[in-house]
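I have placed the structure first, in the form of structure tokens, so that the comments after it can refer back to it.
A single protein chain has been omitted from the complex, and every remaining protein chain is retained in its original position.
Chains here go by letter, A, B and C, matching the order in which they are written, and residues are numbered from 1 within each.
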Amino acid sequence: MNAPVRIQQADFSQDEEIRALRSSSKRMGGIATFLGCARDFSEGRNVSEISFDAYGSMALAEMNKLRNEAIEKFGLLDARIVHRLGTVQCGENIVFIAAGAQHRAPALQACHWLIDELKQRVPIWKKETTPQGETWVTSHP
Amino acid sequence: MNAPVRIQQADFSQDEEIRALRSSSKRMGGIATFLGCARDFSEGRNVSEISFDAYGSMALAEMNKLRNEAIEKFGLLDARIVHRLGTVQCGENIVFIAAGAQHRAPALQACHWLIDELKQRVPIWKKETTPQGETWVTSHP
Amino acid sequence: MIRVIFFGPVADCVQSREMQLDYVVGMTLHDVIAQLGAQHPNAFGIVSFIAVNQNQVRDKQMVLQDNDEIAFMAKFSGG
Partner (left out) sequence: MIRVIFFGPVADCVQSREMQLDYVVGMTLHDVIAQLGAQHPNAFGIVSFIAVNQNQVRDKQMVLQDNDEIAFMAKFSGG
């Protein structure tokens, strides 16, 4: 089975991630997920594709820390974080977070916390390709 | 394509629901989902299966109202709600909510709001089968 | 005719999912509750919501119309 925290070029399947997550416990009553995808429009400009650069080893270490912190902080049964690198076409998947708990509130709260923290703490950078050229994204929309 | 709001005996695929959700807009940057599953343990008792009864026509009408309210309230691009009826084995899917928006915050907030409201407003009842017999669930854990 | 329907825990208590009552001009929701509540006190003890024609109703003085569908429901536990 794939590791629960990954950085990869390839796309991923939500169903497979969920299957892996729930295989960790039969006590799991609530699973919250967040999927970030490449939009065709950002800050008033058309976007055709997005490419990502990362400090890979540190990014993976930070994502593992985030997972452990979330499990501890929200009492999760399990959590998974997958982020793609390389070039992602408009409409494709970028990032996936899943949090599983006995009840729904901690799963939902942990999922929200994880994506907010990931954006603040994980060294990954996004460059958007538009008709006007390429631009590194610096805001946290 | 399946309707965005459904009550059905059959299981569903998260990947298919997400595909249907995102097909509604290329502006979708964030998709939050909640999946409720049957746990093997509830209120201190082992649970082998859960069966559901519903006031079908009213439940479907309420779920459609919830979807419309969430789209309006959170500015969603689309949302889907699926609830299973009949008998669900321990570990299986019960309910699925997906909310898609341009940015992550409204998608995550809408998803949390939808599952909380569904539990309050949709006429569905859950019966747990345990070694001690069958019990209708009355709390909102 | 008034159609009265029950689901889940209430249907189990009443041991029925559906009943029909004769319609009388001017009859209210309260009249139906009084009649059925006397016959099925346990079931009506767990009724938390009432819907008439699939809309939740809180005013028990509501005057019914012929062919109305009334649901007496326990607290919901879906999801």
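By our rule, contacts are C-beta pairs under 8 Å (C-beta built on N, C-alpha and C of every residue); 3 or more make two chains touch, one makes a residue touch a chain.
These figures come from a predicted structure and were not determined experimentally.
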Partner chains on view for the chain not depicted: A
Chain not shown, touching residues in chain A: 36, 52-55, 57-59, 61, 83, 94-95, 115, 118-127, 136-140
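Operating definition for what follows: only the chains that are shown with their structure count from here on.
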Most distant chain from chain C, judged by the mean position of its C-alpha atoms: A
Chain B-chain C separation of Cα centroids, rounded to whole Å: 27
Centroid distance [mean C-alpha coordinates] between chain C and chain A, Å: 48
Geometric centre distance via CA averages, chain B-chain A, whole Å: 22
Touching two or more other chains - residues of chain B: 36, 115
Residues of chain C whose C-beta touches two or more other chains: 79
